[in-house]
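Of the protein chains in this complex, one is absent; all others appear in place.
Take a look at chain A:
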Amino acid sequence: MTWVVDNLDLIGRLTVEHLRQSALPILLGLLLSIPLGWLAFRFRLTRGLMLTVVGLLYTIPSLALFALLPPLLGISFLSEINLVIALTIYAVAIMTRFVADALASVEPHVRQAADAVGYGAWRRFWQVDLPLAGPVVLAGLRVTAVSTISLCTVGILIGIDNLGYLFTNGYQRQIVAEILAGVVAVVVIALVIDRLLVVLGRALMPWAGKGA
């Protein structure tokens, strides 16, 4: 316990780093999965293909991905961008299926009603289909956020400091409290972000779950 009290500074700094490194992949995962999820939802041909590909992506071990990305993209192995791209790939892998399911969850009669009153295709997607897919997209985003925050710790293996540092350092120096502090910090920020997303969802989608 004393280790924690003595190192609050370090834990705080690593937490901020951790959040910063996780935020971008979560956001990018959401943005990229919208067109990909739409492709998977819209066309039967692309559906099987997309879902198989994203399913496979998710099974690639993170270490293998860290080793594969640098030669493919011409980036440095020991770099934050390597971590961010790898985490983004996992985020996209999770989110694409959610977005496809979310779009499929929109009631066909509501979609038809939107057509009937004169929404054009583009406008209908952004103003009707996507907002109504919101609750399921949000469910996916919560899974993605928690998963990314937890996965982010492997960054330490390619020299990126975040809460994962407490695991390796604690292990090398045999300080159990340090390892536990790392685990607790990861869980706490995952829960906090999850709550935040729920609150954000309520604010953005006040219509969901009302009445009925």
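Some points to look at:
Just so it is clear, contacts are C-beta pairs under 8 Å (C-beta built on N, C-alpha and C of every residue); 3 or more make two chains touch, one makes a residue touch a chain; residues count from 1.
Criterion: contacts and distances are computed from a predicted model.
Note on the omitted subunit: UniProt lists it as "ATP-binding cassette domain-containing protein", one of the names in "Nitrite reductase (NAD(P)H) small subunit", "ATP-binding cassette domain-containing protein", "glycine dehydrogenase (aminomethyl-transferring)" or "Electron transfer flavoprotein subunit beta". Here the missing chain is touched by one residue of A:67, A:110, A:176 or A:192, and it is A:110. Across the entire complex, the residue among A:12, A:35, A:55 or A:120 in touch with the chain not shown is A:120. The set of chain A residues touching the chain not shown comprises 109-110, 112-120, 123, 128, 131-132, 134, 205-208, 210-212.
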